[in-house]
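We show some of the complex, not the whole, and keep each chain where it was.
Chain nomenclature is as follows: A and B, assigned in order of appearance, with residue numbering initiated at 1 for each chain independently.
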Amino acid sequence: MERWMMLWNSTALSAFTWGQAGMMLVGALLLYLAISKKFEPLLLLPIGFGAILANIPLAGLNEPGGLLYYIYLVGIETGIFPLLIFMGVGALTDFGPLLANPRTLLLGAAAQFGIFATLLGAIALNSLPGFNFTLADASAIAIIGGADGPTAIFLASRLAPELLGAIAVAAYSYMALVPIIQPPIMKLLTTKEERAVKMEQLRPVGRREKILFPLAVLFLTLLVLPTATPLIGMFCLGNLMREAGVVDRLSKTAQNELINIVTIFLGLAVGAKLSAAEFLSVQTLGILALGAVAFSVGTASGVLMAKVMARFSSKPINPLIGAAGVSAVPMAARVVNKVGLEANPNNFLLMHAMGPNVAGVLGSAVAAGLLLALVG
Amino acid sequence: MNELLSEALTIMLIGMVTVFAFLTLLIGAMAILRWFTAGADQLPASTSARTAAQPQEQLMAAVAAAVHKYRRDRR
């Protein structure tokens, strides 16, 4: 009889809380978005599954001794997982289009205004009841505007670990929503003629230039902003392995098996941070709202910067490519291409948008380093 | 609260200046880089692209060889 009681007490039915049930629904929603809507499935599927696993009562997966607890401890608290992902992303990135048109770096810079405007917005939100973001919290939230998953997770793990779950979910969700969020803003800020502008073909870029570029980026970063070197350093290592041409087996492993393994673990660990106490609060709503602001402001400032540049440039510049400066590689560049084709069926902007797109990755990593230096 | 806001404003200012300064410096670095590597042969770059193509090329080479052998044998 006693053992039957033990059994009953060990079923979840006797121990469930509403919060846990709610978080499981959130996990299920993320799985739905990942599988049916194809919203960044590589991350949102493990995150959603991790959220379910972490909220099972009595299973202890997220408590000392549990799998998710260990994964979080080893990979996120140390910052290792986002850095390894960033190395893999570096190995997957081709800087050719950026090198062919260096000025597009400024578009990647302008789009980071989304980050800093959101920082201001998060602090302003404190005037509402229920919100009490510190500068560190606000900075971690603002980085959603960087539209770059590993950067957001890395910064949040340093500045506001208790918000990490909500921030990562918001970042990946909005990255998936880029095709919905960006086009209206892009159309609002440009005329049809501007959107139809064709750009000149990009020059081919030499192998040496490509090898030296990641080293130049690293060198500038370590001089100017050492706090950004973990992120930018690993990114540049990945890119150097890619371009050096002498360590292809390492580069391929970084692009494939290593990034895949780390992605599974990173997703589960982020999911493990989706606990009811931290996620089911008005703060999360604030974070989601601020994330939308961040993406929108970033898109707008990128487009406006491109319009300014177009005015002063001798060569034609299509202002749409400014929208790709938020990063969200390669989705944002594809959106630019699509909107450009709508205005002019012969206007292929994809390669032109890849420049600001990868510039945005560097820009938001710089912004993250800066926030670490100032409020870390 | 008001103090926090002004801090946030300062960070925004510093942040945008730094980001622009950094990326502008990088534009300069890229110009130097281009000038520095101008002499070098402008190889078609992107080894990875080349390596990715390799299996395909090997395949086509093998097919070509097989077809060539077949053609020769038929004579």
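Going forward, a contact is a pair of C-beta atoms (placed from the backbone, for glycine too) under 8 Å apart; a residue touches a chain by one contact, two chains touch by 3 or more.
Keep in mind the model is a prediction, meaning the values are calculated, not measured.
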Protein chain stoichiometry for the whole structure, using the labels that appear: A x3, B x3
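The working rule: only the chains that are shown with their structure count from here on.
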Chain centre separation in whole Å, for chain B relative to chain A (CA means): 20
Residue ranges of chain A in contact with chain B within the complex: 94, 96, 99, 102-103, 105-106, 108-110, 112-113, 115-117, 119-120, 122-124, 126-127, 135, 138-139, 204-210, 212-213, 216-217, 219-221, 224-225, 242-245, 248, 251, 359, 362-363, 366-367, 370-371, 374-375
Residues of chain B touching chain A in the complex: 1, 4-5, 7-9, 11-12, 14-16, 18-27, 29-31, 33-34, 36-37, 40-48, 51
